[in-house]
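What you see is the complex with one protein chain gone and the rest in place.
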Amino acid sequence: MIIHLEDNITQNEKDVLLNKLKELQIKTNLVSTQFMDYIIGMPKTDFDIRTIGNLRGIADIHRVSDAYKLVSKKWKVNDTLIDLGDDVTIGGSELAIMAGPCSIEGEEQIENTVQHLLKNNIKIMRGGVYKPRSSPYAFRGMGMDGLKLFYKHCSENGIKVITEVMQVSQVEEMVDYVDIFQVGARNSQNFNLLDILGKVDKPIMIKRGMSGTIEELLASAEYVFSNGNEKILLCERGIRTYESAYRNTLDLNAIPILKEKSHLPVIVDPSHGIGLRQHVATMALAGVMCGADGVIVEVHENPEKAFSDGQQTLYYRQAEKLYQKLKTTEELMKEF
Amino acid sequence: MIIHLEDNITQNEKDVLLNKLKELQIKTNLVSTQFMDYIIGMPKTDFDIRTIGNLRGIADIHRVSDAYKLVSKKWKVNDTLIDLGDDVTIGGSELAIMAGPCSIEGEEQIENTVQHLLKNNIKIMRGGVYKPRSSPYAFRGMGMDGLKLFYKHCSENGIKVITEVMQVSQVEEMVDYVDIFQVGARNSQNFNLLDILGKVDKPIMIKRGMSGTIEELLASAEYVFSNGNEKILLCERGIRTYESAYRNTLDLNAIPILKEKSHLPVIVDPSHGIGLRQHVATMALAGVMCGADGVIVEVHENPEKAFSDGQQTLYYRQAEKLYQKLKTTEELMKEF
Amino acid sequence: MIIHLEDNITQNEKDVLLNKLKELQIKTNLVSTQFMDYIIGMPKTDFDIRTIGNLRGIADIHRVSDAYKLVSKKWKVNDTLIDLGDDVTIGGSELAIMAGPCSIEGEEQIENTVQHLLKNNIKIMRGGVYKPRSSPYAFRGMGMDGLKLFYKHCSENGIKVITEVMQVSQVEEMVDYVDIFQVGARNSQNFNLLDILGKVDKPIMIKRGMSGTIEELLASAEYVFSNGNEKILLCERGIRTYESAYRNTLDLNAIPILKEKSHLPVIVDPSHGIGLRQHVATMALAGVMCGADGVIVEVHENPEKAFSDGQQTLYYRQAEKLYQKLKTTEELMKEF
Partner (left out) sequence: MIIHLEDNITQNEKDVLLNKLKELQIKTNLVSTQFMDYIIGMPKTDFDIRTIGNLRGIADIHRVSDAYKLVSKKWKVNDTLIDLGDDVTIGGSELAIMAGPCSIEGEEQIENTVQHLLKNNIKIMRGGVYKPRSSPYAFRGMGMDGLKLFYKHCSENGIKVITEVMQVSQVEEMVDYVDIFQVGARNSQNFNLLDILGKVDKPIMIKRGMSGTIEELLASAEYVFSNGNEKILLCERGIRTYESAYRNTLDLNAIPILKEKSHLPVIVDPSHGIGLRQHVATMALAGVMCGADGVIVEVHENPEKAFSDGQQTLYYRQAEKLYQKLKTTEELMKEF
């Protein structure tokens, strides 16, 4: 049960309500986000909403039978729109495209990529500065130095920055240089990280875990929302299966199902989702056909020399063709 | 290695060639299909093609490093076109649509479906008469009586019939009433069935196994081809994973990869691929976006009363909307 | 619901009972096995057993809520004992060991293996004469010639034969040369094959499918039982997962669960279950610790030269150590 509180609810009214719920033996969580105050109530047994319906300060009450509550479409039927400022939005009628290298490698590479994005009217740049790597001996990213350069060049050119945050202690130092925090597949159930990201007023894109269920992805989003941050993006990036002809199995089924279950925007990551450069564009387009609100894709001036993920990274000329096709597909989707 | 023989090769020339290969200790398989004669040679070590290149009767020699040979794109770069007669083809520039009920249930249902297909200019009807069911107590299909009715009504209306064959002994009785034999997911590695279907001059659509790899699907197709039948369709219908929010995980990655590796047409089955009626159309369109040559989809006048698979079967009105969108998407694909 | 009929039920009593069930709108299946007659009833709604309980000819009535009925432990709490004759039984207090090569390769190899088994007091020899192979160009087994040799040498030495049957048409020709028919993983849901094996009076060992569920394995066994054959063995041989450090993931969880759900004996196949010779013995012993009634294991005089599966086949000296340890473990299990 989600109890949506009125903006002008008084402390006294809140106390009355909470006491009533306590009396009814309903476990409660108070949630205050950038936009609203909510009480999440977990009645153990069936309970008559009218018992509390007449109390003051309540805007609305919604029953939500899902395990996740605030991210469910059962109470909020309108899609969530993420506003990044400067007319860049995600989740509305326009498809969001995020492009850039797997890893930030240096200033020249950043400038280079920014030019590529500007030329193609792409508004969001991806790039990792903290890289989760299976081996401790692999390149682990440029860290804050890289991020500052990354943000400087992007913000000067009206481009928004999305980058991965790997641990709680990074959030504070990163927050001023990031437009969207990305939570990687390996951290999809790092609940402490999700908790802290719920206390930040920046959008969070959560990638589905390596073998995460759709339900688990939504529960992870619930962590962020219930800690106070409504600005959440969900990202399908492929799951681990027995098939070895490609890197991951892009689960496009997940897209219409996430859109059905949740009001949050859904982004598709075809680069990790198939892991083979020659098929990334195809899978990006298929993702949009499935209803994705955006695409995140790896591009590099010279993928063969990229510090990481080169085999799944597009050349600029391939990316440009893809952007065109994405536009055309977006138009088609509006007709449907 | 595929040695493509000349049409007019003499028996003597063939013997000379086979003897030479034997002498070189190359294991050989002679393959004669509807269209051509081939020798599949398996040299144990690297071998100089010029050793045999000057022998008579050889049209061409191709090295194919894949485990599957004849179905590989490495020797036959042009896509295979399946001609069903009456201007119905699969694998060419036009998208093939196959629609119909999961199970054939009776004459009225057949007539009804035929009318639906005629109205929408759909040329191929699906419908099961032999149904593989987990439980021995479930409905197992109308058998030959159903097939004869099915074929009668379709052939009278210029509609082609695709239906599943489950065992070797059914092939002979079914062959005159079938335009495409379907091999189901559970029989994807029923090698005896594949052998016998290689000796029939009817197209065979092989569904990927429940947890079949892309490589295994191609190897199953190789069974059919190497027994003499070049008319093969591959079908992606979803694989088994840990995710339980839907029936199967439609592996759309498989489509561009199959198209890259093989010259055979690829069909997508969104009905089994997601298993939820409300998302079948979406996944069908995404499949086409991935490059599928055709779509096979379950429709029924009243899915709620269907003998099987009702939850994933489209109502006519839903199917009609899908056909329209498929046309539009097909047009878009031609532009790309 | 399983209605267990009395041995001396008259046709008239049977008709009265069936009519009554029809009147109650209960779908029925009549099952006659080597041992008993049963009616499987599928009441659509809850139904009072007393309505039919007083009719003549009924020995007992059992409610079974599982999807599978006759193979369930819910009605038959005592473990099934498979009697192969000559004091060789499976499913009783003694652990059954089945050993032999992956493929039957020739008379010398058979004699050789028989000597190895005799020396170690092993009573059941495995060996394939029809081999399911991914590639049509691979060795597919010696067929009936091999089977006749195999059976001749075994029967002369009091050793029982287990071998794989791949298709319906082989059953008749094989039946006189086989003590246990094996259904392979790829045929685990070949329902026509299961049907026909239900009409044979020889034990059937069904291997779990490549990605078969425990429930599906039991449903496959139900096919055999409901067609008239109560002599069934279940075999866990590893499932397909994402892990590639070994061949299959031996699912030992399945053993206690199968023993809990069904009265049928359970065999473990560590050779396919891990696929690495050096660990086969370990996994065999673990399987027995899990409650397996028997072990099936690949041995060969010279695994490096085996026609198939050499990498998972034990040398005789390794197998002999394993047999000793199996005995010791079996003793331990009796104490527990």
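Every chain is named by a letter (A, B and C) in the order it is written, and numbering of its residues begins at 1.
Going forward, a residue touches a chain if its C-beta (ideal position, glycine included) is under 8 Å from a C-beta of that chain, and two chains touch if they have at least 3 such contacts.
Fair warning: this is a prediction, and the values are worked out from it, not measured in the lab.
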Result, missing-chain neighbours among shown chains, is A, B, C
Among A:89, A:155, A:227 or A:328, contact with the omitted chain is made only by A:227
Could you tell me which of A:89, A:189 or A:318 touches the chain that is not displayed?
A:189
Out of C:47, C:246 or C:315, which is the one that touches the chain we can't see?
C:246
Chain not shown, touching residues in chain A:
27, 29, 40, 42, 67-69, 132-137, 140, 166-169, 186-187, 189-193, 195, 209-211, 215-216, 219, 222-223, 226-227, 240
Hey, which chain B residues sit against the chain that's not shown?
211, 240-242, 244
If you put the missing chain back, which residues of chain C would it touch?
211, 213-215, 239, 241-246, 249-254, 256-257, 260, 273-274, 276, 278-279, 282-283, 285-287, 289-291, 325, 328-329, 332, 335-336
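Operating definition for what follows: only the chains that are shown with their structure count from here on.
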Going by C-alpha centroids, which chain is farthest from chain B? Tell me that one.
A
How far is the middle of chain B from the middle of chain C, if each middle is the mean of its Cα atoms, in Å?
33
Among all residues of chain C, those touching at least two other chains are 211, 240
